[in-house]
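Missing here is one protein chain; the remaining ones are kept as they sit in the complex.
In order of appearance the chains are A, B and C, and numbering begins at 1 in each one.
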Amino acid sequence: MMGEALPNKKSIEPLWWGLFSAGGVVAAFLVPIHIVLLGLAVPLGWISDAPDIFGHWFVKVYLFVFIAMPLYHWAHRFYFTLSDIGLKSFRKPISFLTYGGAMMGTVITAWILLRL
Amino acid sequence: MDDLETHEHDVIVIGAGGAGLRAAIEASTQGVSVGLICKSLLGKAHTVMAEGGVAAALANTDSRDNWQVHFRDTMRGGKMLNNWRMAQIHAQEAPERVNELEEWGALFDRTADGRILQRNFGGHRYPRLAHVGDRTGLEMIRTLQNHGIHQGFEVYMECTVTHLFKDGGRIAGAFAYWRDTGRFVLFRAKAIVLATGGIGKAYTVTSNSWEYTGDGHALAFRTGADLIDMEFVQFHPTGMIWPPSVRGILVTEGVRGEGGVLKNSEGERFMFNYVPEMFQGEYAESEEEAQRWLGGDKSARRPPELLTRDVVSRAIRSENLAGRGSPHGGVYLDIASQQDAEFIKRKLPSMYHQFKQLGDVDITRQPMEIGPTCHYVMGGVRVDAETAHSTVPGLFACGEVAGGMHGANRLGGNSLSDLLVFGRRAGKSAVEYAKSQSSAPEIDADEVAQAEREDLAPFEGRGDENPYALLQDLQKCMETYAGIVRTRADLQQGLEELAGLQQRLARVTVEGTRQYNPGWHYALDLHNMLTVSVAIATAALNREESRGAHSRLDFPDSLPDMEKFNLTLTYRDGQLECRREPRPEMPDELKQLIEVGPGELTADDVAPRFERRRGF
Amino acid sequence: MIRPDKSLLYYPRMPATWWLRKWSYFLFIVREFSSLFIAAYLVLFLVQLYQLGNGAAAYSTFTNSLKSPGWIVFHAVVLVFAVYHSVTWFYTTSIVIPLRIGGKEIPRAAFTAINIAAWIAVSAVVFGLYLLQ
Partner (left out) sequence: MPEPTITLNVSRYRPPDERVPTSQVYTIPYRPDWVVLDALNYIKDQVDGSLSFRWSCRMGVCGSCGMMINGEAKLTCSVFLRDYHPREILVEPLENFPVIKDLVIDMSDFLDKLKIVKPWIIRETEKPTSEGEYLQTPEEMDAYMGFSACINCLLCYAACPIFGVETDFIGPAALALGYRYNQDSRDEGSNMRWNVINDHHGTWQCTFVGECSVVCPKDVDPAAAIQRLKVDTAKHWIRSVLLPWGKRA
């Protein structure tokens, strides 16, 4: 049990939670329509593919947010889910995998978008 | 005794309801070591069940109110038998205690301009009860608990005290057992504050919970302290009566305060027929006038449903005897016809849920079936008004376990203010007393060994008496012979049966181990309940008149001569001694307050309050 | 707070499979795992963009492979999780950030409905813009 006075440490959790929330919003509003468009409608031939659209710079900015943010959403949820279902003793490595993965994903996303 | 767990404090408070918490808070702010012992969990004491509100002449809702009117209402409600000094202190200090509680974080319903809202209640001339919906007690105990937990007093939870020890004449400590392990524990203390609440479990139909077994009354009594006014047991007029499993559960007086009316099976508002002489002229005389009052007309007088509890309880009983009762022996309490559903749900949310959930009744549409339920004991440990000191040096009492404050009948809302006012005073004076003791009192090892033997006796298989069966018989005995109305023959019969129960108690045997054993706990509680029951019946037998909550069929009138004394009980050499204690003369200025009409009191006293408000 | 004896207490242990005990717990875990499916989809989409950067040939090879039944099923499954995420997200948002109109909190269901309407509108806009390109 923690004592009366907790150390006044600067926890970074508000930052992760903020990114998680932003990612959750992006995912909630945009992911389903993207799947419908690019994962189902185009492959099934309902509409034609339009890769040129990805070349516009503002679409690149949009895609950066669209991809990177939900990665933090995943990282945060997955980190807690794994510890909720009993892996709390592996918290450290899991946090490297999840939050680290999201950060790496951000860099990779930027790189891929820049070379388009 | 060497291997006995022992704790030492300057002040020990027994009981963690409102009074005990307030006493412990006060004592610990004075910088001494304080221990708070409670037999159930912290924050679950009976105060939590108080609903309607806490009475204090804040004059927020009606500017005509002040302490003098509150004092007058309390004395008249108590049928002049109150310790006038206590009633005076109570009326004077209650507003500050309520404000203090508010400052500690208590939530109260508010007036539009942000002050504490007050509601009407039986016997109070003006709307006086500060409240939050109908869960005021919960808010109070939570505030006291939350304020108390950072005060630094030690809490001993689920720990039941069974004996008090003295060193010479003064208090020295307490003997208790942990409920969960059944192990014994000794507390050394210079001063002990009793705040153990009431005795309601001695009756079958009661609003009280299992904790209310008169522990403090019995502990004090056996330690040599006087009990006072024990004949006065309050039956709250509105308890649930149907279905049987909820019988006795309280229906707050706030229902009537918010406009609820009482009707008999013929649909008549019968309370108009029961206004006692003392209150003639103060209550509405027609339904029309009562309606105007409910509509906010200040010239109209309050409806007779808001008469004091003793009067209403007896009226309900009379209606039943006359064949105009409800099917299950009560009457109807109807707010549905008086207020709209939205209002009822907002002002009385707990009542709405309680009836919906437990009784399958929608109180916004249907009347409630209600009847009297044992609710409060006015009698208790005789204490000094200023200090809450009992007749035993070092032993203090506050809250319901203390006697004198409420006289022959308590007004609704006055118990919550009582426990704040006198809880604080008891804590304060216990510290003063403890500091005045130069040497720590000693506890006699033989007495401790004796206490241990007595407490363990039920495990020794001395007979085949079941504690629950005994408890039920005790409750039935008190309900039958020392209930709402009494006669000499009944009380004598009751005392005889109580003597029989006393003998059966010696043969009680419990099964199982000492760990959290409810049978054993009951067996020990029964000692206290029997002690208190005998005290009640004896006092009731000795007061040959009817007054307040004490109603004698063989002496139906209040006798002026009997107003001059209280009945005091003392335990001496194994014998119970009942004597008439003359009441101290009240100063003339207080006498005047009671005799004059309330309207004449206001002008001068109210003005300074408003000056102050503007400054705020 | 003084407690006498902790040695006799029984300490229950929460099994790792607690989320199978109750339907509401199970739905919670599904909600949390939806983030994994969404992330997986996004990684796949990243690969698509990467292939686009590798030139038209690489890109069309990749998009052709998305026509296989396996990938169609994958997308369908992810879509279910994504929609589940959206709906639960909008509902939880109504709890986290109460919408007040005239000082009163509007009902959570109403706020959720508003969010869902906005979601459909946003989806329509994205759909429209893509078609118009």
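Here is the rule we go by: a residue touches a chain if its C-beta (ideal position, glycine included) is under 8 Å from a C-beta of that chain, and two chains touch if they have at least 3 such contacts.
Please read these numbers as outputs of a predicted model, since none were measured by experiment.
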Legend entry - Displayed partners of the chain not shown (whole complex): A, B, C
Legend entry - Selected from B:466, B:487 or B:592 as touching the chain missing from the view: B:466
Inset, instruction - Touching the absent chain in the whole complex: find that residue among B:107, B:489 or B:559. - result: B:107
Inset, instruction - Write the list of chain B residues that the hidden chain touches. - result: 40-44, 46, 48-49, 96, 98-100, 102-105, 107-110, 112-116, 132, 135, 137-139, 142, 146-147, 149-150, 155, 157, 180, 209-211, 243-246, 249-250, 350, 353-354, 357-358, 466-468, 510-513, 515-519, 612-613, 615-616
Legend entry - Residues belonging to chain C that touch the chain removed from view: 1, 3, 6, 8-12, 14, 18-19, 21-22, 24-25, 28, 32, 92, 95-98, 103
Inset, instruction - Identify the residues of chain A touching the omitted chain, counting contacts across the whole complex. - result: 1-2, 4-8, 10-11, 13-15, 17-18, 21, 77, 80-81, 83-84, 86, 88
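Keep in mind that, in the parts below, only the chains that are shown with their structure count from here on.
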Inset, instruction - Would you mind pulling out the distance in Å between where the CA atoms of chain A average out and where those of chain C do? - result: 11
Legend entry - Per-residue overlap in chain C, given as positions that touch at least 2 other chains: none
Inset, instruction - Pull out every residue in chain B that's touching 2 or more other chains. - result: none
Legend entry - Parts of chain C lying in touch with chain A, wherever the complex brings them together: 16, 18-19, 29, 32-33, 35-36, 38-39, 41-43, 45-46, 48-50, 52-53, 59, 63, 66-67, 71-72, 74-76, 78-79, 82-83, 85-86, 89-90, 93, 118-119, 122-123, 126-127, 130-131, 133
Inset, instruction - Provide the residue numbers of chain A that touch chain C in the complex, in ascending order. - result: 24-25, 27-40, 42-45, 47, 49-54, 63, 66-67, 70-71, 73-74, 77-78, 80-81, 84-86, 105, 108-109, 112-113, 115-116
